[in-house]
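The structure that follows is given in the form of structure tokens.
One protein chain is absent from this view; the other protein chains keep their places.
Should a chain be cited, it is by its letter among A, B and C, assigned in written order, with residues numbered from 1 in that chain.
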Amino acid sequence: MTLTKEKAEQYLLQMYQIRAFEEQAEKSYMAGKIHGTMHLSIGQEASAVGSISTLEPTDFIIGHHRGHGLCIAKGADLNLMMAEFYGKENGYCRGRGGSMHIADVDGGNLGANGVVGGGIPLAVGVGIGLKMQAENKVLLAFFGDGAASTGAFHESMILAVLYQVPVVFICENNQYAMSFSANDWTTSKKIAAHGEIYGMPGSTSTDGNDLLEVQKAVEAAVKRAREGGGPSLIVNDTYRWRGHSKSDRNRYRTKEEIEKWKKKDPILRFQKQCIGEKLLSEKEAEKIKDQGYADIESARLFAEASPEPDVAALEEGVYAP
Amino acid sequence: MTLTKEKAEQYLLQMYQIRAFEEQAEKSYMAGKIHGTMHLSIGQEASAVGSISTLEPTDFIIGHHRGHGLCIAKGADLNLMMAEFYGKENGYCRGRGGSMHIADVDGGNLGANGVVGGGIPLAVGVGIGLKMQAENKVLLAFFGDGAASTGAFHESMILAVLYQVPVVFICENNQYAMSFSANDWTTSKKIAAHGEIYGMPGSTSTDGNDLLEVQKAVEAAVKRAREGGGPSLIVNDTYRWRGHSKSDRNRYRTKEEIEKWKKKDPILRFQKQCIGEKLLSEKEAEKIKDQGYADIESARLFAEASPEPDVAALEEGVYAP
Amino acid sequence: MREITYLEAVREAMTQEMERDSRVFLIGEDVGEYGGAFQVSYGMLEKFGPERILDTPITELGLTGAATGAALIGMRPIAEIMFMDFTTLASEQLVNQAAKLRFMFGGNATVPLVLRTPAGSGTGAAEHHSQSFENWFVHVPGLKVVMPTTPYDAKGLLIASIRDDNPVVFIEHKLLYKTKGDVPEELYEIPLGKADIKREGKDLTIIATSIMVQRSLQAAEELAKDGIDVEIVDPRTLRPLDTETIVNSVKKTGKVLIVHEAVKTGGFGGELAGVIAESEAFGYLDAPILRLAGREVPIPYNRNLELKAVPQVEDIIQKARELVNLRV
Partner (left out) sequence: MREITYLEAVREAMTQEMERDSRVFLIGEDVGEYGGAFQVSYGMLEKFGPERILDTPITELGLTGAATGAALIGMRPIAEIMFMDFTTLASEQLVNQAAKLRFMFGGNATVPLVLRTPAGSGTGAAEHHSQSFENWFVHVPGLKVVMPTTPYDAKGLLIASIRDDNPVVFIEHKLLYKTKGDVPEELYEIPLGKADIKREGKDLTIIATSIMVQRSLQAAEELAKDGIDVEIVDPRTLRPLDTETIVNSVKKTGKVLIVHEAVKTGGFGGELAGVIAESEAFGYLDAPILRLAGREVPIPYNRNLELKAVPQVEDIIQKARELVNLRV
């Protein structure tokens, strides 16, 4: 995919929207407007946007608990998304799902998931269905490095290869599963190597903070999947700047480490690339950033003005009629 | 380990005992003396005896549903074992466990298991305990090729490596998980390669019908485990001659394939080696064989003469006092 | 009408639905060439090919999730778990995903999944191949739970389950597979959530599930000889439960015995007792609500112990006699 001005603007805008969404989420939480917990993907924006930019609108994604960025990259309506984050009736899930379960089945977003590894077996099944439906659609299935240790991952890789499903599995390796370091854990750094053994040729890892590198790897895998070449496994190496969730006291890592990774900010990096290649001017980039934050601000206003669910309707939606 | 005459006799006797036990099991079943199902390991005797011959008596094994051979190789009392197979009160498990659950915790046999992959996580824990108890004991953990596809396997390999447990994981790859062929399934032939990636250097596969080759591989792994060098994964390639269980109609494989493998009979092969190396004469071998069958015949008599459990005692043994 | 076995009824329901609806497919361990551990899907591979009869390696969690994912985008999978004991491995995907996706997504998702699995003891397969966990899944909003007793019910309920837009746990019983009964050749549905009165009577209501319905029917024949007239209610669907039929029966007889194979403590019998004891039937009871169910043990291997571990016909007779003589 060659990077056009239009694409550059789109990617940068999406990344700023993600950053702004997460910052707003944090603020809303701090202000006591949000109950519950949340998992912020600040620092991981290039993995979401780079990966999902390779899809057609009719393709699918399936996400994980740290999924806000994935939703936005898949083109979520920011108002509905923020409203869901606020638990409001006109959110994507009528306030039933919240941060960890935002989904838009019609829009091809098959949902975040509160269970680590919970989305991976689902992805295999979506792949089986897509193959049977024979419309050449593909699925990107996201999960974290922690999820790669689950039995769900192993069983799913085996099934995915067996049925040659049109799925690209994307491991967003942000170096930690809560406090559990990818470096402690002997398999994490070898996730892509596992992919080869499962029978996914071309499984690879990327600098997940480099949008274009991510895009290139995922693009090739999507193409292969779409052409019937079966699944792939791609590991995007990245980092979460914030704690795991609101309960995190960051005891397991150093400030220096966090600072080191902040210097590799995927947004600034992409912005510089675009400016360097004259696709965008400094000023244009600044405008895009402002736009991203403004979009989120208006989503916040929408969400805050939105109605609460009616408690009398609690039992709706459990069963299909 | 150099093969002495004494060892040669012992191994050959154990293999004949296993063969005879399985044949007797089948006969008893056909005669309607046994209720339930069973899984015969005829053709896999070298894997059991070769592997377990590397252990000290104080070491442990943990088995799987096709576990008769493992019990015998670990030195089970044939009477108690046959009585358990018959579901009798003086069987190893007082008739509660039967074929799929024979265990002798005091004798270091931590049991067969009806759940495919069910013993693998247990093995990690035994390894953790052995390490804490610091008595330099090791555990051999057996499972089939089918079990290697389970989530339990993946999670256990990761944990085993993380805690560097003194466990040798032995995959008895008999080419099928029921009808599911190891050749269909892209990961099976690569199980040992997985082991490397999990972080078990020296993971390897053997000709599982060659007792001495199996022994050599397992011996090295046991030594490493005992010296604190951590877990290993060894795949013994072998074949089950009989159907998966009594419900098997053998639709998924050809008679020719079975015949081909029968020619690789692990017992005759070892016997020939011993005779060739002048450790045993034809006649001695013949006597050992007769001994093996005679031992099983007397176990049968013991089992058949043994009392049934008292149904009034049904609820005993569920809880420890 | 034509007689076929329960097993054939299950196979026929799957086959006919697969012929009718190309979105239906079967996924499970050894469901292809092997025909399933109990031969339920024997012959289906030849008929539908490997694209619609998906043999899996041993991956209970993976295959249940895969079926759920396929359902989420409009397919109608039937997943088979070879023994109910192994639903312990599948329950995360079944309970957290399949059961909840619709609600969690604000009603904007549909998961038309059937998870078939055989439960029960009596085959000598011991502790790991004999359990009955129906009440686990009854406890999960978003799931439906079906337990057919006769070949007729098996076919009609399975067709209804496949056509239902919700995840259905469809629990077969190994010892029923070879039982025979009249079954129409054509497709028909038995609505989920509708109990069946398997025998009318006036002295005593037995509410039984799965194989215990058959044993209760036998017990009732014996009891009839003593002039005890038993009514037998088979809920057929455990979730949603047809409370009305149950309550009406208890109101009529004033006495109720609940019989199931699963372990008594924490089992579905408690739910039934709870439903009756909080209903208007409570006022009509003229004896305690009795439960006869699996003993508080894992299912043992030995044949005599195994038989003793779950209710047999004699146990039902005895308990029913006891109940008839009880008064508050």
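Structural remarks
Convention: a contact is a pair of C-beta atoms (placed from the backbone, for glycine too) under 8 Å apart; a residue touches a chain by one contact, two chains touch by 3 or more.
Since we're looking at a predicted model, the values are computed, not measured.
Taking every chain of the complex into account, the absent chain touches A, B, C. For the options A:146, A:230, A:266 or A:292, the residue in contact with the chain missing from this view is A:146. The residue touching the chain not shown here, chosen from B:126, B:197 or B:267, is B:126. In the complete complex, the residue from C:19, C:200 or C:296 that touches the missing chain is C:296. Of the listed positions C:181, C:269 or C:311, the one in contact with the omitted chain in the full complex is C:269.
Although one chain is not displayed, chain B still touches it through residues 60, 62, 91-97, 101, 103-106, 110-111, 113-115, 118, 120-130, 132-133, 151-152, 155-156, 158-159, 162-163, 316-321. What chain A contributes to its contact with the hidden chain is residues 34-37, 87-88, 93, 95-101, 113-118, 146-147, 149-151, 177-180, 185, 247-249, 251-252, 308-309, 311, 314-315, 318. Listed for chain C, the residues touching the missing chain in the whole complex are 61, 85-86, 88-89, 91-92, 95-96, 99-100, 103-104, 126-128, 133, 135-142, 239, 241, 258, 262-263, 265-279, 282-283, 288-291, 295-298, 300, 328.
By definition in this document, only the chains that are shown with their structure count from here on.
The centroid of the Cα atoms in chain A and the matching centroid in chain B are 46 Å apart. The distance from the centre of chain B to the centre of chain C, with each centre set as the mean of the Cα atoms, comes to 36 Å.
With touch defined as above, residues shared between interfaces to two or more other chains in chain B number as follows: 149-151, 185. Within chain C, the positions touching two or more other chains are listed as 56-57, 59, 61-62.
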